[in-house]
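Here it is: the structure, laid out below.
Here the complex is missing one protein chain, while the rest keep their positions.
Every chain is named by a letter (A, B and C) in the order it is written, and numbering of its residues begins at 1.
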Amino acid sequence: MSFNSFGRLFRFTSWGESHGPAIGAVVDGCPPGIALSEADIQPWLDKRRPGQSKFTTQRREPDEVRILSGVFDGKTTGTPIGLMIENVDQRSKDYSDIAGSYRPGHADYTYDVKYGFRDYRGGGRSSARETAMRVAAGAVARLVIPDVTIKAYLVELGGDPIARAAMDLEAIDQNPFFCPDPRAAERWAAKLDEVRKEGSSLGAVVECVAEGVPAGWGAPLYAKLDAELASAMMSINAAKGVEIGDGFEAARLRGEQNADAMEPGEDGPTFRSNHAGGVLGGISSGQPVVVRVAFKPTSSILTPVPTVDRDGAASEIVTKGRHDPCVAIRGVPVVEAMMALVLADQKLLHRAQCG
Amino acid sequence: MSFNSFGRLFRFTSWGESHGPAIGAVVDGCPPGIALSEADIQPWLDKRRPGQSKFTTQRREPDEVRILSGVFDGKTTGTPIGLMIENVDQRSKDYSDIAGSYRPGHADYTYDVKYGFRDYRGGGRSSARETAMRVAAGAVARLVIPDVTIKAYLVELGGDPIARAAMDLEAIDQNPFFCPDPRAAERWAAKLDEVRKEGSSLGAVVECVAEGVPAGWGAPLYAKLDAELASAMMSINAAKGVEIGDGFEAARLRGEQNADAMEPGEDGPTFRSNHAGGVLGGISSGQPVVVRVAFKPTSSILTPVPTVDRDGAASEIVTKGRHDPCVAIRGVPVVEAMMALVLADQKLLHRAQCG
Amino acid sequence: MSFNSFGRLFRFTSWGESHGPAIGAVVDGCPPGIALSEADIQPWLDKRRPGQSKFTTQRREPDEVRILSGVFDGKTTGTPIGLMIENVDQRSKDYSDIAGSYRPGHADYTYDVKYGFRDYRGGGRSSARETAMRVAAGAVARLVIPDVTIKAYLVELGGDPIARAAMDLEAIDQNPFFCPDPRAAERWAAKLDEVRKEGSSLGAVVECVAEGVPAGWGAPLYAKLDAELASAMMSINAAKGVEIGDGFEAARLRGEQNADAMEPGEDGPTFRSNHAGGVLGGISSGQPVVVRVAFKPTSSILTPVPTVDRDGAASEIVTKGRHDPCVAIRGVPVVEAMMALVLADQKLLHRAQCG
Partner (left out) sequence: MSFNSFGRLFRFTSWGESHGPAIGAVVDGCPPGIALSEADIQPWLDKRRPGQSKFTTQRREPDEVRILSGVFDGKTTGTPIGLMIENVDQRSKDYSDIAGSYRPGHADYTYDVKYGFRDYRGGGRSSARETAMRVAAGAVARLVIPDVTIKAYLVELGGDPIARAAMDLEAIDQNPFFCPDPRAAERWAAKLDEVRKEGSSLGAVVECVAEGVPAGWGAPLYAKLDAELASAMMSINAAKGVEIGDGFEAARLRGEQNADAMEPGEDGPTFRSNHAGGVLGGISSGQPVVVRVAFKPTSSILTPVPTVDRDGAASEIVTKGRHDPCVAIRGVPVVEAMMALVLADQKLLHRAQCG
């Protein structure tokens, strides 16, 4: 089966391939009466838009979104919101030479095995191009949870982490890496530029924090807030790992080290620490929700790699075309979007049962 | 909302609390004609059963499963399979003293906020007791994918990892830690015994490998094999992180290091490495599917921790009762069960669209 | 696939066969804090219980329901509610003779074709016995919509309709037919007794009215209130037709005859008629929701009918055992239960999006 819908009550369904005429999404279940126009969505798409620095693919896509339904007199009507972005800069020829061979690390082989053939143009459906619609749908989701602030950034690139002490959220939008540590950003720029010139790529880790999430969101047991976040993040192209709160580091702590002590606060109980990442028993605790996502290095590289062709014969491949030397960079707005989509859905789920 | 069902086509729904009369599950969508009896389920439950060593809770539960429907003449009929386990050793008094306070790291506070009150006996619904039904349902799932072999084990405990070179799958069942490295098992035994006596706990990392998964299973884009696994694993009590293949380590590799080169094989293309963990573009590649899950240390510890009571007043809590000093140990059969449930579901999903 | 769950947010999953050890259901998504005990469910089960008159099967089932989870201190906790009824009076021998032949009108043939074999004891999963769990789950649903009053009754039996002018809801519980017209009840008694003695059966039509449903419930376009009701009612054993409001009669009216004129009322707009049956555009209008369900005559009859056996050879069958000469009678509480389940679900759906 192909399951191109995400969410349970605030649900979006995406469609489209990298080199088709357009990509789109349907956002269903959005509450009515919310002010919405293209202007609320475009800025988030612009954050993700390619070609903004030498560290992202040079494909030129304006990524202009159109709202085709679900909005009347500037407000959501409660009916499905149709969104569409026309593909403009499609250089299919770039890909014609890889139609017959499997690019290691890509979905070429698995799509062929599963479906019998594939749309090889730019990776077709498996292209990160689809994430533009996640960002668009996420922009709508943000309007459903206006009191929640979502911020994602890179905390590690090519194995080089930021200095937590030097973290400055203001810096995030002042470098091409969404990096909160200016000095790390400088190191990354030098390193990634070098790697880029060598035709290789690097992996990175994105951290996302959602503040303002009230305690009580989460649908135990199999739609737990953290389980939904894990699914959402792992569904992003190139994602290989997800952590909530301390994540794998928590596995190295003792019980008393990991315990987030509580104390009385003016507006109810507060916590002295947040090892849990804002989720207890799959339900939000009122603390910031913290997620980290590991992205593998871009699989499209100029270094020749042994592979096989569609006939099963040995081959070697060099992936030309326009690629991101570090997909995690443009993954930042996508991670934010998935966080928004999960939280908007959980808000509605909570309201349904306990509202 | 409360979503106590897992799976899309091979779906199971669990019910029951730690200290209620019983816990149970309904397995829906199971193919007909599969030989099934309690004898196919009980061994897996026994692996998870508490009280088998000093490293797991001393609660004594026989965990005898009964099949109440869906089987006729020893074979599944295609109708829902009702499973039930009666709770036997319930010492509610153990928990009466924590009815009014919130145990840090537990779901006490969040359940109270979400639902207005909670069944505090043994954690009620949020207790790991529910995982017994996952193991039971997972045992049925294994029968749906007979060609797949699933094996989970601990690869790290309290920050002390096994030696990969010393890995011996035979050793897994010869120590109380499901540890494939005998010497690590010895170190862990000494350390955990000490920690246990101190009334504390340790976290650990479980690795699970599924061999025999054919290429082509996976439902892009939002029911990708890896996204489903991430959701399944993160829904397990105390899980804080999930990795597929190299996971976070992949974020530290360069493109050519991470690329799994392919070459012709007797039965089709083969891979020279498995950094991807058997999943490409959300679809199985035919390689072993590799997942790792990070478990935090048990939150129930004897060390006093500051907290608040239901009235919001400052308090301090010591969690008595019978607890696992390392919940990850009994998490091993649960991780295997979730892997089986995801794969059985994906097998049916694939058959539906491409069968 | 087997889909044994009903509802989207207020969802119940049933399991069990006619002659297994027990039948049960899991009610998931119920709001927390609702007072609930077996005493809230049993009366509805008693209405449906067999053996209460010569016009229903003589099978003796106490149908005593047990709540196994989801309730603490007498209130729902928001976690899944496990319900179970043990089967007591199972005379499997009654059915052994039909194991090899297909009873016309029954699911014997189709279950065999679909699943390869079947649990023939009392019809197994296809038995109306399962409807006991619908009634139990429906009793919980009623508590979620306390302001809604649901009443079902027979309006036609064996082609003999009640006199609308003579309708008296008080009379419903004063005859074995849930008939609101005492004189029709007398005619039906005479006729059905005769038919019963001849070993035959009759069909009937059940009408169900829900009052107190606020305007605004309904999830267009594919979970419209009327579409959900149609699905719910048609899923009941022996149901062959569903009408909303005037139903098929509406197809015989002119536009101006069918129009429900509106006028100002003290509490907002009111309607001068209710041809629509309380649903406009799939959303409740605030008028009574009116549904009618056609039940075919019981397929189990003593009249010999030509059929084939499992080997495909010509045969003839007489269905012994204990059967209802008119299944629609015991269908009345089931229709009420399905109405309650749909409305509770729609209430939560509405609250989620517009709450």
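FYI, a residue touches a chain if its C-beta (ideal position, glycine included) is under 8 Å from a C-beta of that chain, and two chains touch if they have at least 3 such contacts.
Every value quoted in this text rests on a predicted model; they were computed, and no experiment measured them.
From the options A:P50, A:P80 or A:P104, the residue with contact to the chain not on display is A:P80.
Checked against the full complex, the one of A:P50, A:G124, A:G138 or A:P180 touching the unshown chain is A:G124. Here the missing chain is touched by one residue of B:G16, B:G29 or B:P269, and it is B:G29. One chain of the complex is left out; on chain B, the residues touching it are 9, 29-32, 78-79, 220, 348-349, 351-355.
Take chain A: the residues that touch the chain left off the picture are 1-5, 9, 11, 13-17, 20-24, 26, 28-30, 32-33, 66, 68-70, 72-73, 75, 77-82, 114-119, 121, 124-125, 348. Touch with the hidden chain on the side of chain C covers residues 1-6, 8-9, 14, 102, 104-107, 109-111, 113-116, 125-126, 130, 156, 158-159, 195, 200-205, 215-224, 226-235, 237, 239-248, 250-264, 268-269, 272, 275-277, 280-286, 294-301, 303, 305-308, 312-314, 328, 349-350, 352-354.
The criterion applied here is as follows: only the chains that are shown with their structure count from here on.
Pairwise, the chains sharing the most contacting C-beta pairs are A-B.
Chain B and chain C have centres, each the mean of its CA atoms, that are 39 Å apart. Chain A and chain C have CA centres that are 46 Å apart. The distance from the centre of chain A to the centre of chain B, each centre being the mean of the chain's C-alpha atoms, comes to 26 Å. Across the assembly, chain B contributes residues 1-5, 9, 14, 114-116, 125, 352 that each touch 2 or more other chains.
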